[in-house]
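Only one protein chain is missing from this complex, and each of the others stays in its spot.
Right, subunit A next:
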């Protein structure tokens, strides 16, 4: 077997947060976790269908990056593991849950499903089910910001785009092609790799000649960082820096977040290849527990407050399920709606 990559000591400075920011981040991570747990329950109850990829364990990445951006203005591009990115973007839990139920009130009107969440008002560009295909789309959105500013003279066009994707995806050509173009044109984009060590059953080290993905930035003349993806403040710290650089016209950043998924690849995955020891080691680094401890140690919050947040979020998720259940199915007479712009 290949040698396991040693978990590095990170050089990056974690973000400092106020009490309000700390609670906001905590709430967002808890929403991600509870929402996904509820999805598993609903999937096994036959309420949602197809391939459903859950995000448990990786919450610090979504929250750390997206909550360091401007909601509703900056762009986010995800993959098939997109529920929690959508939630961090501010897409209401109701709309995400309804989409998973295939309902007309879903954010993609029941046409997309779990792997195709979209929301124009929340600047969520998708929801892409094929590996790597979101990266060029995100690069195009970033190009658009630069174009508006430089060609159209729009000084408010300082929007930044974040593209999320996995370790396995970094072996796809679109990743390299877009790193090149983004660096070449100094596009305002963050390439966020969620390195959870596995691409379904393919261990990262078995697929990748240079497993330290962040190092690939250097050959494109782009800054690349590795960051503890189980530490929301570490991710936030790097993201803030990268967003500021992008907004200032200084170009893209590659951020490799070392993280882990606490569940199988999808709800259909028997998850037989990952060792118990590996899973336990990573479960011990649960980003939500870690952040909860930080908040109380720093006297930013106490346990009853955090429990109260969890209770509120639990009801948000319950409400989302009820909304999804109560929502109508798409109208069969609208089968052809949305094929063309005029529909």
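Some points to look at:
Quick note on the criterion: contacts are C-beta pairs under 8 Å (C-beta built on N, C-alpha and C of every residue); 3 or more make two chains touch, one makes a residue touch a chain; residues count from 1.
To be clear about the criterion, contacts and distances are computed from a predicted model.
For the chain that does not appear here, its UniProt entry gives the protein name "Alpha-ketoacid dehydrogenase subunit beta", which is one of "Carbohydrate ABC transporter permease", "Alpha-ketoacid dehydrogenase subunit beta", "NtaA/DmoA family FMN-dependent monooxygenase" or "NADH-quinone oxidoreductase subunit D".
Within the complete assembly, A:112 is the residue of A:57, A:112, A:229 or A:264 that touches the hidden chain. Screening A:10, A:51 or A:147 for touch with the missing chain picks out A:147.
In the complete complex, the residue from A:173, A:270, A:304 or A:332 that touches the missing chain is A:173. Along subunit A, the points of touch with the absent chain fall at residues 75, 77, 106-112, 116, 118-120, 125-128, 130, 133, 135-148, 150-152, 173-174, 177-178, 180-181, 184, 337-343.
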